[in-house]
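Heads up, one of the protein chains got dropped from this complex, but the rest are sitting where they should.
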Amino acid sequence: MHARKRIEIVVEAVQAEAVTELLDRLGAPGWTMLPVIAGRGRQGLRRGGDPGGVLDNVLILCIASEEVTARVLAEREELLGARPAIVSVSDCAVLRGEHF
Amino acid sequence: MHARKRIEIVVEAVQAEAVTELLDRLGAPGWTMLPVIAGRGRQGLRRGGDPGGVLDNVLILCIASEEVTARVLAEREELLGARPAIVSVSDCAVLRGEHF
Amino acid sequence: MHARKRIEIVVEAVQAEAVTELLDRLGAPGWTMLPVIAGRGRQGLRRGGDPGGVLDNVLILCIASEEVTARVLAEREELLGARPAIVSVSDCAVLRGEHF
Amino acid sequence: MTSLALLFPPPILFFALGFGAGALRSDLAVPDALAKALSLYLMVAIGLKGGAAVAMPGGAEGLVPALAAGVALSLLLPLPAFLLLRTMTRLDRETAAAVAGHYGSVSVVTFAAAVGALSARGVGYEPFMPAVLAAMETPAILTALLLARHGSAARAEAPRGGGAPRHLLHEVFLNGSVVVLLGSFAIGWIGGPAAKAQLSVFAEGLFPGALCLFLLEMGLVAVRQLRAAGRGLEPALIGFGLLMPLIGAACGLGGGWLAGLSPGGMALMAVLGASASYIAVPAAMRLALPRADAGIYVTLSVAVTFPFNVVVGIPLYLWVAGATG
Amino acid sequence: MTSLALLFPPPILFFALGFGAGALRSDLAVPDALAKALSLYLMVAIGLKGGAAVAMPGGAEGLVPALAAGVALSLLLPLPAFLLLRTMTRLDRETAAAVAGHYGSVSVVTFAAAVGALSARGVGYEPFMPAVLAAMETPAILTALLLARHGSAARAEAPRGGGAPRHLLHEVFLNGSVVVLLGSFAIGWIGGPAAKAQLSVFAEGLFPGALCLFLLEMGLVAVRQLRAAGRGLEPALIGFGLLMPLIGAACGLGGGWLAGLSPGGMALMAVLGASASYIAVPAAMRLALPRADAGIYVTLSVAVTFPFNVVVGIPLYLWVAGATG
Partner (left out) sequence: MTSLALLFPPPILFFALGFGAGALRSDLAVPDALAKALSLYLMVAIGLKGGAAVAMPGGAEGLVPALAAGVALSLLLPLPAFLLLRTMTRLDRETAAAVAGHYGSVSVVTFAAAVGALSARGVGYEPFMPAVLAAMETPAILTALLLARHGSAARAEAPRGGGAPRHLLHEVFLNGSVVVLLGSFAIGWIGGPAAKAQLSVFAEGLFPGALCLFLLEMGLVAVRQLRAAGRGLEPALIGFGLLMPLIGAACGLGGGWLAGLSPGGMALMAVLGASASYIAVPAAMRLALPRADAGIYVTLSVAVTFPFNVVVGIPLYLWVAGATG
């Protein structure tokens, strides 16, 4: 097993592609995007399903090396800016170290 | 980066609102609710999609301070009771400490 | 609270049942399967929604004891093989130790 | 129409197709959202059609006694169901009460299949029956709660924050199915013949096909449910799931007769009595009686009683009611 | 048709049903995918029907001035909206600009409801109006951006990687709604009467029912939105949401009159002027003006102006335009 970081980002769906492009650009080995039903944060309740989809959130999960994680976190402004979004990081271990 | 707890609750969909109301009441800074396709636990297989929706689960993710987490865990009966549900807690770090 | 492992597997949807059957066989106390919108890894972009569903991924979450986790990880070939898949493990704590 | 086609109309064959495909573990699947959309559509179409028919001269004649009979059936049928369950099976009080509630309530799709069978045979019925259907959806929930009351501290169990009692009353009076059925019924009534004409492709033309697709899904769900929870079903429970609809049908026939319904109307009342809820009541029971085992009631309702009614029951009830054209 | 049925046609009653169910916290829900499917369907059907009608001899007569009037309205209506918002309310410049953009643009379902009302009254209108609808969807976005420009470094905010300007131009010219409406319009035009006949059950027969279901969902969405973001709505904002459609309708009537439209066409132009976007513009604004508060514009558009137009506005605009048959 190899130690890696697990980055978890909740962001509004219309910004999802911008975030995954950022991850790709910063050298993340991959990511997984999950749908979100609803969320609450500083900006109040965001319940998906409005006709324009602007209240939808997604969760983006990215497992990466410490180095890539540091680069991602350095883009704080880019990731969070004025947008509804949260970023959290935790430790994990992966089976195939060469891929992450 | 600031250390926080990551609470992960899998609960049946019909109870989801009760759980998020509990989180709000206990001072959680926010939460995110994700759809679940299927799950297995002590109560056997719960595959969503029955016409009444009573076999649907959701996953609720809540990042909170140690203090709020302790309060949430203290509501053990309220959270779990007789219901299909699991609660797990892990460590994480967040970018904007003032929000959690 | 009781210390447990949190296994997180992203795997293509057509293999999902094989993975959960493996988990059941290895004595996992339960699992939860979440839908995935899209993912990127070594095999490139996998965006769900193709007519045959072969590009869909799912995320399987399994909270288990250290012992069961070791058994699951030992099935490395079975879990990963040639398939698009990633496995990560992290630490967590659960409320009802007797169930995991 | 050949007698084969009469005995096995397309909706029933689609149910069988879904059931067979599921039993043989085909990978056939109906998307969740389609199933939910079809279920919503069927309720809207039934409501609109009923309402428009009631708007015709004389259409509402006899509505009040029929509604009264329906509500009475919904309130009372859980009693024999509960008795049977507590004597025939080993279900705990709370689960038995929850199951009993399902059998007082009704199944929209069983009703729809019966309406289709009547149409195929050219038998008429009172146009307000969809309103009776809506009225029968939820009173049974109250009886189920009374039956469960002396059991384990059932209600104390509900999450404090969620406010079970509030949710519960909503389930009874503002349950989605009730609202959609009654609302569409009222809209069809207000709109009258003009609305009927405008909406006829949607509410009538599409109806048989939508019913077929939904029954395909119901067949798949029935098998899936049998497989997931089947081990838990003792034979006595399955016996209950086959016996109770007959009791409900008999009471429905009686109620329909007392309410002065035509043979077609009596047949539908029998179907309502015989059918068990699989949408409104399960959801209410999860909230009100969380200790009751959802696997039991969902499986009995969806995988035992529903197939029985659709395949065996409807022709039988129609025949007994003299509604075979 | 009774006057009650004329005043409250089924689509409006379904909106009221959804709104009422939501307000009373019924658990009624329309699956997300169904709502998106209905929205897509409505645009396709409107486009096809308009295109086929334009393919008839003389069908395109007067198209160009009507298009010009529509684009001008879309570009200019944000100006009075912005002015009103900055004087009447305390919205910041960026949010005010974003809201203003919504009111220059249009709502497909409001248009559909108005078309239904005209049909029910037997009033004709220019068949190319769906093209005008499509043309008005997005020009207002440009005005909104100009209005926001002097505010906080709005555009610098957009994620570098995402390429906001690129996305933005796509939103204006290649927005999904615009593409579907114009594309279906062109396909209906090319296909002509043969395509019209072949697609009539789909595009015409189903239309009223699909509109009803979608309005049921809109009622639910309106309440949900009021509840989630309602606290944030100062009374002045609600006033704006009721006043601005009247201004838009008046300008629409003027524009339609200048373009030489029939009373039915003028009524539709008034409806286009009065309505506010709830699909195309919100998505564009999230990308272009991320600091603007989405809760405000979604709520105003979906939960204040949309209901107002559907219930009060349409009959009013039809009456003023002399399009009441």
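Each chain gets a letter, A, B, C, D and E, in the order it is written, and its residues are counted from 1.
Definition applied: a residue touches a chain if its C-beta (ideal position, glycine included) is under 8 Å from a C-beta of that chain, and two chains touch if they have at least 3 such contacts.
None of the values given here were measured: they were computed from a predicted structure.
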Omitted chain's touching partners, listed by label: C, D, E
Hidden partner chain, touching residue among E:33, E:76, E:146 or E:247: E:33
Those residues of chain C which, in the complete complex, touch the missing chain: 12, 14-15, 17-19, 21-22, 25, 43-55, 78, 81-83
In chain D, positions touching the absent partner: 1-2, 4-5, 8-10, 13-14, 17, 20-21, 24-34, 37, 120, 201, 205-206, 208-210, 212-213, 216
Positions on chain E contacted by the hidden chain, ascending: 31-33, 36-37, 40-41, 44, 48, 170-171, 174-176, 179-180, 183-184, 186-187, 190-192, 194-195, 198-199, 201-203, 205-206, 283
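Here is the rule we use: only the chains that are shown with their structure count from here on.
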Shared chain contacts [chain C and chain D, defined touch]: B
Where chain B and chain E overlap in contact partners, by chain label: A, D
Interface ranked first by C-beta contact pairs: D-E
Homomeric contact chain B-chain C: same or different residue positions, threshold half: different
Taking each chain's C-alpha mean as its centre, the one farthest from chain D: A
Farthest chain (mean CA position) relative to chain B: E
Superposition of chain D upon chain E: rotation angle, C-alpha, nearest 5 degrees: 120
Where chain D touches two or more other chains at once, by residue number: 32, 36, 283
Chain C, residues touching no fewer than two other chains: 34-35, 90-91
Which pairs of chains touch, using the document's own definition: A-B, A-C, A-E, B-C, B-D, D-E
